[in-house]
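Only a single protein chain was left out; the remaining protein chains are all shown in position.
Chain IDs A, B and C follow the sequence of writing; residue 1 opens each chain.
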Amino acid sequence: MKSDYLELTDVRVTFDGFVAVDGVTMTVLQGDLRFLIGPNGAGKTTLVDAITGLVPATGSATFGRTELLNRKVHRIARLGVGRTFQTASVFEELTVLQNLDIAAGSGRGPLTMLRKRSSTPPEVEAALEVIGLTDLRDRQAGVLAHGQKQWLEIGMLLVQDSKVLLLDEPVAGMSAEERQQTGELLQRVGENCTVVVVEHDMDFMRSFATSVTVLHAGRVLSEGTVAQVQADPKVQEVYLGRAEVEA
Amino acid sequence: MEALIGQLFAGLSLGSVLLLAALGLSLTFGQMGVINMAHGEFMMAGAYTVFVVQGVVADAGLALVVSIPLGFLVGGLLGLLLEVLLIHRMYHRPLDTLLVTWGVALILQQVARDVFGAPNVDVKAPTWLSGGVDLGFTQVPAARLFILALSVAAVGALAVVLTRTSLGRRIRGVVQNRDLAETVGISTRDTDRLTFFIGSGLAGIAGVALTLLGSTGPTLGTNYIVDAFLVVVAGGIGQIKGTVIAAFGLGLMQATFEYSTTASLAKVAVFVVVVVFLQIRPQGIFSIRTRSLA
Amino acid sequence: MKGEYAKIAGFAAIALALLVLAPAVLSDFRLSLLGRFVCYAIVAVGIGLAWGRGGMLTLGQGVFFGLGAYVMAMHLKLSDAGPTGVPDFMKLYGSGVVPGWWEPFRNPVVTVLAIVLVPSLVAFGLGMAVFRRRVRGAYFAILSQALAAAFAILLIGQQATIGGTNGLNGFRSFFGFNLFDPVNKRMLFYIAAGTLLAMLLVVWQLYRSRYGELLVAVRDQEERVRFLGYDPANVKIVAYVVAAAMAGVAGALFVPIVGIISPAAVGVVPSIAFLIGVAIGGRSTLFGPALGAIAVAWAQTSLSESFPSFWIYFQGALFVLVVAFLPRGLSTVGSILTRRRESA
């Protein structure tokens, strides 16, 4: 079942002459928990934006042999590519349950849409369990703690039935305990999905990454396991070295 | 041929009027996201400034010259007051500013009615601006030439302020990245107030200029506000350049349609053109390049 | 489920007040006045849906109101004129020939369908053009306002075919019922009140449905919804079209109740005036927009009778105070008080 993998070939994004992503080629397999790291401005978020249709890009990005680039955002989402955002963007006025229910429902027909939800869909129940928010299901999402909002976002990806999960700094601003829980959550989720995590937190990466891609100035600088990447002198020069110093 | 040149001039002139009316808006709306429906009433205040000044200064020409900075001040101060009292607590609710400022507009109109009376007041044009100017091949109204020059001067001055002064750099800084600007020590509150002051002041100047062409009365602003907003929308967000192009474009278009059909149909046609234009180029209107979607 | 009972109770209260209390205590004149306010309330219910729940600040509801009203007015004119007759104003100002596009409205069934369909289709077309291209927020508001301005100008210019500034008026009968008969005028009030209740039921169902939740999601985080696999444009178009249809129905009821439709009732100013009641009542509540619209229209009628210029200040101040300081409308004041009492 390793046929469903995310494959990027020479992806390029340009803003008014500025090249933000400069020919990125990489492959992420199912079951992989890939971390995408790099200094500020390396093009990490832009790359995720390109894959999810937020910014126009050239090159190719395929998932299960289906081309993703230059489709509309919601079409890409329906192909099973989901993402989260740096700042948690859940629907604050809706409850946890409603958030998940909306995420689960893009395939619903008009008649289902126009009716009241009579019971909680099983996949939503399951997701509530996985992200540990079952007790808070009727709580407004706006009043959740920061970490809980991020988990809710991940939960929304799960019920959305995403095969590719693109997570943009999921643990930023979380406590150590929350990070640990999030990491374990990602490992559980990653068994059946292709997961790409954009992250700055090196400790978090070291603990949970199965593989790492380092971006620098819009290009792939290095790729491999955590150990391989850490040993790469180019990476030490532009990024990790500095991080070591900081740490 | 003469009619054609006359019509070209009419279009440019209408464009310059629209530009004056929309320039301040493109600053407050384009740069700050505030939809100020009272902008038209700030123009009205500028127009009444000329009327009041003419009550003091007998010479109409001198009165007009004095009124330009004074109108800027009157419009600007009204804008400042609005910003301090209401708008500043609503930057995160841009749509609601529309309704609040609509209420302010209603109140200002009624104040004008109660102070100056409901009928239009008579604002005299200086003798050197009545009649035409001979350009050799054709004759154009002096007042319209004056307004054209005034609008060009206003755009020029605004461009200089925005690009050459520290205030301008601050404004652009705040528009581009509010948080960053704050961290490098720019007071966003002061910058907001100043931006609003300048934008509203430009409305005052527009009002001063309009006394040369139309009526000075409580409803002066309502006649221009919809068109002015259309110009800003067509011009694109935060782009003085776009506003200039859109103003002259719409002005020429209105004049051309009006010449070949009727004024009523021309107004409708211009609206249709703007909607169609947005179909082709929503990019000028819509730009999302933020990392988060919050 | 407590919320459900509250809604049912509120619904019953409104029904009781409109269908039993009002006809019992109001004179014919006041009742038909209330009938006009009820028409505004129907528009307000639609605005609550589009603006309160959908985040689309529509400053052009007057257009849809006008479309519904003119369709109805054209039918009434034609039926007054007889099977092959020509409406009076066309003889006076026009060629004396009924234009071809008027003819379908001789048929009552076509008319009733058109009252709903014409505004809906216009809203659909505009929604496709605007929301699909991601024109939204302030841009949408301004475009919808310009639409109202253009629509009014267009109507004013068409003296011979649609009555120009005079609009259409002087109706004698309503689907065969004599409009001068007070009994029939009372019947019109019941129709309007019944329609309002029906519209409230419609939006109630929408609000409690999955669609209602999705609409709120689109309002608050349109882009986020996109990443969940929905096209927000479709979600918004549905709400916009329903709101337009409601405005059209309201316009159609307005015509026989008031006896005239003219461009003065559909332009920029009346379109914005529709909003104030919605804002006061609480834009995203179920009953707030309708109650707010009735309250504001009533205040306008009674205040402007005695203090014409004071009314303008009052209206302006309402916009400023309610929108700036009570964005959820007066309904919040009620719930704040309740909460205080409960905690005390």
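In the analysis below, a residue touches a chain if its C-beta (ideal position, glycine included) is under 8 Å from a C-beta of that chain, and two chains touch if they have at least 3 such contacts.
In this section, contacts and distances are computed from a predicted model.
Undergrad: With one chain of the assembly withheld, which option in "Zn-ribbon domain-containing OB-fold protein", "NADH-quinone oxidoreductase subunit K", "Urea ABC transporter substrate-binding protein" or "Heme exporter protein D" matches that chain's UniProt protein name?
TA: "Urea ABC transporter substrate-binding protein"
Undergrad: Kindly name the visible chains that come into contact with the excluded chain.
TA: Contacts of the unshown chain, counting the full complex: B, C.
Undergrad: Consider the whole complex, including the chain that is not shown, and state which of B:19, B:64, B:99 or B:143 touches that chain.
TA: Within the whole complex, the residue contacting the unshown chain is B:143.
Undergrad: Touch as defined at the start, partner being the missing chain; which of C:129, C:295 or C:326 qualifies?
TA: C:295
Undergrad: Go through chain C and note every residue touching the omitted chain.
TA: Answer for chain C: residues 2-3, 5-10, 12-14, 16-18, 21-22, 25-30, 32-34, 36, 90-94, 96, 153, 156-157, 159-160, 164-167, 169-172, 180-182, 258-260, 262, 264-265, 287, 291, 294-295, 298, 302, 304-305, 308-309, 311-312, 334, 338 touch the chain left out.
Undergrad: By the contact criterion defined above, which parts of chain B meet the unshown chain? Give residue numbers in ascending order.
TA: So the residues of chain B touching the missing chain come out as 2-3, 6-7, 9-10, 13-14, 17, 118-125, 129-132, 139, 141-144, 210, 212-217, 219, 222-224, 254-255, 258-259, 262-264, 267.
Simple rule for what comes next: only the chains that are shown with their structure count from here on.
Undergrad: Can you pull out the chain pair that has more C-beta pairs in contact than any other?
TA: Summing C-beta contacts for every pairing gives the maximum at B-C.
Undergrad: Taking the mean of the C-alpha atoms as each chain's centre, how many Å separate chain A from chain C?
TA: Distance between chain centres, rounded to whole Å: 44 Å.
Undergrad: How many angstrom lie between the CA centroids of chain B and chain C, rounded to a whole number?
TA: Roughly 32 Å separates the two chain centres.
Undergrad: Specify, in ascending order, the residues of chain C that touch 2 or more different other chains.
TA: Residues 221, 223-224 of chain C each touch two or more of the other chains.
Undergrad: Quick check on chain A: which residues sit in contact with 2+ other chains?
TA: Within chain A, residues 54, 85, 89 contact more than one other chain.
Undergrad: Taking the touch rule as given, give the residues of chain C at its contact with chain A in the complex, in rising order.
TA: It comes out as residues 205-206, 208-211, 213-214, 216-217, 220-221, 223-232.
Undergrad: Help me check something: in the complex, which residues belonging to chain B touch chain C?
TA: Contact set of chain B toward chain C: 29, 33, 35, 86, 89-90, 93-96, 98-100, 102-107, 109-110, 113-114, 226, 229-230, 232-233, 262, 264-265, 267-268, 271-272, 274-275, 278-279, 282, 285-286, 288, 293.
Undergrad: Could you please specify the touching residues of chain C with respect to chain B in the complex?
TA: That would be residues 55, 57, 59, 129-130, 133-135, 137-139, 141-143, 145-147, 149-150, 153-154, 156-157, 221, 223-224, 268, 272, 275-276, 279, 309, 312-313, 315-320, 323-324, 327 of chain C.
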